[in-house]
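With one protein chain held back, the other chains of the complex are shown just where they sit.
Residue numbering begins at 1 within each chain, and the chains themselves are lettered A and B in the order written.
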């Protein structure tokens, strides 16, 4: 009994879904530290267009990336639903500007499909897999890829 | 419980002794130099003393002398911890009034067996 329950809990993953560049993405909930309303950031000189600047997160200076621009989907249009998803990758904390946050998705591990062999390497590297929710495909963001060195330049 | 007072200026050795002896069911007390050892001896009132030789303030021979001849003269077994196994050192320790000696590095089993032999302690 206990074992079955445990197995089920292990297989279940929770994701927060959001949209960026008109597409649907998600991140596993354990990677997300918090979600904040967008506030103007301090721009950094000599940085690519998808690096919006730095923000004060309770005393820490964290960089904010425009996820849409990062994925080569164009700059995020500013609107009042814009939010910053604060996520942690290892010991690094970063913020991702997205258009809006949608919902919490709870899926079994088996529902996560491998990324199909699509033509763009950038896209393929930037997502870990896909989850289908009704009609839509939700892409699981690979945070490592967001920080990855080569990707931005390849765009 | 059999009480051990270990006097050694090396934190490492004190730690090792503590782990070995507490594990074997001894009550462990320690002092970090000879003077402190002699000072706390009456309060701890141990069943056996283990002392290093080379220590600041008061060396091992000084400890033995203080414990064997002082106003609180005692017959408790005193074991000398030494890195040397020379006969000369053993003879000196014995003359000073040491009960026995333990050569560093010591292994837990033999340390415990020597202590049991000297105290009759059964853990």
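Convention: a residue touches a chain if its C-beta (ideal position, glycine included) is under 8 Å from a C-beta of that chain, and two chains touch if they have at least 3 such contacts.
In this text, contacts and distances are computed from a predicted model.
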Which name from "Caa(3)-type oxidase", "Thiolase domain-containing protein", "Extracellular solute-binding protein" or "Chemotaxis protein CheA" does UniProt give the chain that's left off? "Chemotaxis protein CheA"
Given A:16, A:94 or A:141, the correct residue touching the omitted chain is A:94
Using the touch definition up top, pick the residue from A:59, A:116 or A:134 that touches the left-out chain. A:59
List the chain A residues touching the unshown chain? 41-48, 51, 53-56, 58-63, 91-94, 147-149, 152-153
In chain B, positions touching the absent partner: 9-13, 15-16, 18-19, 32-36, 38-39, 52, 54-58, 62, 65-66, 68-71, 73-78, 81, 83-87, 91, 94, 97-107, 110-111, 113-114, 117-120
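Basically, only the chains that are shown with their structure count from here on.
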Express in whole angstrom the distance between the two chain centres, defined as the mean CA positions of chain A and chain B. 63
